[in-house]
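One protein chain omitted, others in place.
And then chain A:
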Amino acid sequence: MPTEYEKRRLVGVHEERISDVSSTDYPGVYPGEDNSWNLENLKKNLTVKVQRLSQHSIDFDLIGVDAAIANAFRRIMIAEVPTVAVEQVYVWDNNTVIVDEVLAHRIGMVPLNVNPAVMNWRVGDSPPTDRDTIVFKVDLTCTRNLSAPKGSTNPSELYINHEFLSSHMTWVPVGEQAEIFAGCPPAASNQDIVLAKLRPGQSINMELHAVKGVGKDHAKFNPVATASYRLLPHIKITKPIPAEHAERFAKCFSPGVIKIDPKTKAVSVDEQNVRKDSVSREVLRHPEFRDSVELSRVRDFFLFNIESEGPYAPERLFPESIKVMREKIAIMKAAAEALLNDHNGNGDGDVSMAG
């Protein structure tokens, strides 16, 4: 039997529009139902299930929370989980065709492997210290390779140092850093990024300062390649599909989503594969199928996909986002309690009013 979802959990997907977009689980919407906040109810209905994990990415299901919650975690992963990236570039020499400011921008975007937890925030224009700044040097000069094979046109054979790669950023330990980073020396997490091309006579000599930051300040601090979710597709076949149309019906969906019984040619939805459907609505373009199927998505069933790029293992990113969210809540709560204290007679008798 296919999974049935309550009607109110479904977002309708129709030919030209979608319906029932907003959630309705508030007190007072359904007669005789409470629906006010209840931690026990949340625990009963909440499911978090990791589906796939690799060195670089993770897929997991988050079921039973509102889009506001899922979206907060997604946004925090992109914009507020900290990483370390190059912020200042001191150019002593650069006579390549890439101008200083463009090259500096490209270097800033290189993901580094530095664990942000061991770094302090650099405050204002304070002078850099070994706790908040990591220094790299780049010193590269392109020369001709005198032993290149005759007649070769391959730059890798003709020249030495004809590319400035992310692997050319060499870490210069300062202060206590040699101890702190002994297990994992700071470097680009991808060593093969081409930052500039050189020809004989051209050279690059620079000092790079990397600091801790967040994605909302600059996208280079974003710890994820992507962090996104979509809602679980739901397909309800309301009338039997004639055997002669079975193949054509199945082709309206992503591969594997519709099963056809080899003997009876009866079609059904594959419960494991339904998440693979793109919800293209192709089936609704066929007049003979249009009234035989209802397409929807489950409003509180989030399929997260997160790709990590940089210091965090992919499975660490979601907990980090929750940590940032809880820090926000703690700060707001402390501020609200201070207001309440003031209001209860410890202050001037009123909450502070703006302007």
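For the reader, a short list of remarks on this structure follows.
We adopt the following convention: a residue touches a chain if its C-beta (ideal position, glycine included) is under 8 Å from a C-beta of that chain, and two chains touch if they have at least 3 such contacts; residues count from 1.
Keep this in mind: contacts and distances are computed from a predicted model.
Chosen from "RBP11-like subunits of RNA polymerase", "Large ribosomal subunit protein uL14m", "GPI transamidase component PIG-T" or "LANO_0H21902g1_1", the protein name that UniProt gives for the omitted chain reads "RBP11-like subunits of RNA polymerase". Checked against the full complex, the candidates A:L10, A:V65 or A:A79 give a single residue touching the omitted chain, namely A:V65.
By the touch definition given at the top, chain A reaches the unshown chain through residues 37, 39, 42-43, 46-57, 60, 62, 65, 69, 73, 190, 315, 318-319, 322, 325-326, 329-330, 332-333, 336-337, 339-340, 343, 351, 353-355.
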